[in-house]
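Omission of a single protein chain aside, the complex is shown with its protein chains in their original locations.
For chain A:
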Amino acid sequence: MNNIRKNRWKDQVFKIWGIFCTLIGLVLLVVFIGDILIDGLTRINWDFITNLPSRKPENSGIYTALMGSIWILLLTTIIAFPIGVAAGIYLEEYSKKNRLSGLLEINISNLAGVPSIIYGLLGLEVFVRIMNLGASVLAGSLTLSLLILPIVIVATREAIKAVPSSIKDASYALGASKWQTIWHQILPASGGGILTGVILALSRAVGETAPLIVVGALAYVPFVPQSPLDEFSVLPIQIFNWISRPQAGFIENAAAAIIVLLAITFVMNGIAVYFRNKWQKKWK
């Protein structure tokens, strides 16, 4: 009898410990965001968004970094979206089980685990030096595109896999070719899932710092890029630069810029979750 009571007691203790650990994660998230809001919220105003970087913290703004991030986001989407989705379609619909498909699979899984800074070294050598693009927005976007490619491919495959085979069979029965079936049936049906994955991948690209530093993105850029071959900065690098400065005013700036960056990432995550929920209901 005693033994049973002891086991039940242990069970309860673990349950409380489990709740405690789960809440720690949540509490940290709240403390974290709360602290940054307290440090930076008073600093955010229209001038902060539209001012150029400056030596004086109170005059500094994030305009060039924010525009750089938007450039990076657009170009990365243009490059990574078609290639990633095309590769995902190939692997899911065309590729047969052979050595090539096995190699592609293990390779993509490995690429997903390569540290982002290594992609930076690749970009530095291939895009900046060999292709002679310099430390441009285009070189940065190409580097980040390669970085998020595995995420886009995996998301595309998952979304396509979830389309019921009855839809495919019906399309073939009506005499549609393979590509007609993919283009008119499978892609519209899996679009929500693909979009979710792409947006999540892009939200990761917006927050990336290390590969862009290696590629040579600047911390101080007094102008907005006019073409893909211009030099640039992005929000995370601006934040990194402000954190590394001793004056307290820059720390406040860093916190304010973090609020803007977090707002962008959370909005993108929110949109992704919205698409996922909307799309999941479709097959029920």
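What to note about this one:
The criterion applied here is as follows: a contact is a pair of C-beta atoms (placed from the backbone, for glycine too) under 8 Å apart; a residue touches a chain by one contact, two chains touch by 3 or more; residues count from 1.
Just so it is clear, contacts and distances are computed from a predicted model.
Between the names "Extracellular solute-binding protein", "Phosphate transport system permease protein", "FMN reductase" or "succinate dehydrogenase", the one given in UniProt for the chain missing from this structure view is "Phosphate transport system permease protein". Among A:I19, A:L41, A:I78 or A:L229, only A:I19 touches the chain that is left out of the view. When you scan A:I44, A:M67 or A:I108 for touch with the missing chain, the hit is A:I108.
Touching the omitted chain from chain A are residues 7-8, 10-11, 14-15, 17-19, 21-22, 24-26, 28-29, 32, 35-36, 39, 82-84, 86-87, 89-91, 94-95, 103-104, 106-111, 113-122, 124-126, 129, 146, 149-150, 153, 177-179, 200, 203-204, 206-210, 213-214, 216, 219, 236, 239-240, 243-244, 251, 254-255, 258, 261-262, 265-266, 269, 273.
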